[in-house]
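Taken from a larger complex, these chains appear in their original positions, while the remainder are omitted.
Every chain is named by a letter (A and B) in the order it is written, and numbering of its residues begins at 1.
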Amino acid sequence: MPIVTLLTDYGLKDSYVAEVKGAILRIAPDATIIDISHDVGNYSIEEGAFHLVRSVPYFPEGTVHVGVVDPGVGGERKPIIIKSKGAFLVGPDNGLLAPAAERLGVSKVFKITNRELLPQRVSDVFDGRDVFGPTGAFLAKGVAPSELGVEIQSYVRLSTYEPNVTGNHVEARVIHIDGFGNLVTNITYDVLESIGADPGCFFAVNVHGTENRIPYVRHFSATPKNELLLLVAGGGYLEIAVNQGNAHKHLGIARGERVSLTFLK
Amino acid sequence: MPIVTLLTDYGLKDSYVAEVKGAILRIAPDATIIDISHDVGNYSIEEGAFHLVRSVPYFPEGTVHVGVVDPGVGGERKPIIIKSKGAFLVGPDNGLLAPAAERLGVSKVFKITNRELLPQRVSDVFDGRDVFGPTGAFLAKGVAPSELGVEIQSYVRLSTYEPNVTGNHVEARVIHIDGFGNLVTNITYDVLESIGADPGCFFAVNVHGTENRIPYVRHFSATPKNELLLLVAGGGYLEIAVNQGNAHKHLGIARGERVSLTFLK
């Protein structure tokens, strides 16, 4: 039974997500549909890309990921399929799919052109239901991407925000704030290794000009309740967190803001 | 594999929706259950009806739609099944199911009376779990509605709020505000056709005594970012929106309020 995942910024209050699922099930009635998230900030391609890049490795071989965060719907951006190692990704060509596709390994890219297979388009502004969902359903059924579109040679990449590393100093950015208030930075585990930082060490963390000395630990309970800590959580990125608390409220920092860390050897 | 959809005002914080799903799966373990929305404003029959009427055409033939927005639970209102073209609708007889059933085409209506088939009722106030969900599950399994109840001749219709059209002037109402802040009016595509308004034209839109000249366009990106626009989105109703912005915040209008539009020929 094929698996189709959905990531959108449609929210769960409206019937939009359900309409996409109905359109998928009309084509692939046996599909198992899994929601990645529908609470991506409206039009926030970067946040959607973060959810996708985290999730895709955990799904079975052959999964089709449909992602729709699409501020350019109805405009010039291309509808695409990226064939990756063990998965297909379907959505607008605006960078949303790129980090996840690259994490799996990109093999081919197709522009969706075969309007005859797709349901009659009733709207210019709901490609999730009228184009991307149905395309994902056909792929889940085993239809080849070359029957749905034409191969193209490039896709829009997401300008990644690499942290700036100078010696033991890292200029980073908060790329996501999760539901617990954990601040996810763009510092990967690899960056930490490259500067020689291991769990047990401390960082001086500067937010809005105020500096905190924060331990880098392996799990939340390594620090007392309500105290700040740094840890690499399940997603592979360094997070600033508070044990059983909310680092976002504690530090008053927003998504996209800068944070600088100095490794205290 | 039968599909059962669920629409309620139960929210997703509590276990209520899960209990309904468990009750369905006990009867129809192979059912695919799809959520339409569970964030309908508490007891808002009109909002629930709007989600249903939008969604039902996108589901496969044979889908069973269970809708529970039920301020009269435990009282006199009838539990019903509406057999429509290609689908069953199950829920309280309070208007919630009527617009969706009429969009598909009503063929027969049944009052649910067969308590013996249903699980033992443990509560007078949870018919979603104890009556409507299980009834939907039996229908999904192929049990005939005549085994679950008795045919009746009428059902409660939802007083629809048709816009008032005089020449090129339309007195309308905001019937829904979606998660993007788009203001959905009760002006259908047919109304626009009847007054000769095509994409590319302009309307003078009067909200709370303030008038804006707003273009009627085919997609969001036809206007500059942060500017007001009118468009018929996926649901077939004219919406007032802001490109990549929030029309609800922009205009300060609430659901149910009036808006008047003059077509500028």
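Keep in mind that, in the parts below, a residue touches a chain if its C-beta (ideal position, glycine included) is under 8 Å from a C-beta of that chain, and two chains touch if they have at least 3 such contacts.
From a predicted model like this one, the values you see are computed outputs, not experimental measurements.
Summary of assembly composition: all chains derive from one sequence, 2 are present in place, and the complete complex in the structure file consists of 3 copies.
The definition used in the following text is that only the chains that are shown with their structure count from here on.
Centroid to centroid, with C-alpha atoms defining each point, chain A and chain B lie 31 Å apart.
By the touch criterion stated above, chain B contacts chain A in their complex at residues 1, 3, 5, 12, 32, 34-39, 51-52, 54-55, 58-60, 63, 178-180, 218-222, 231-234, 236, 244. Contact residues on chain A toward chain B in their complex (touch as defined above): 10-19, 21-23, 25-26, 29-30, 33, 42-43, 71-75, 122-126, 129-130.
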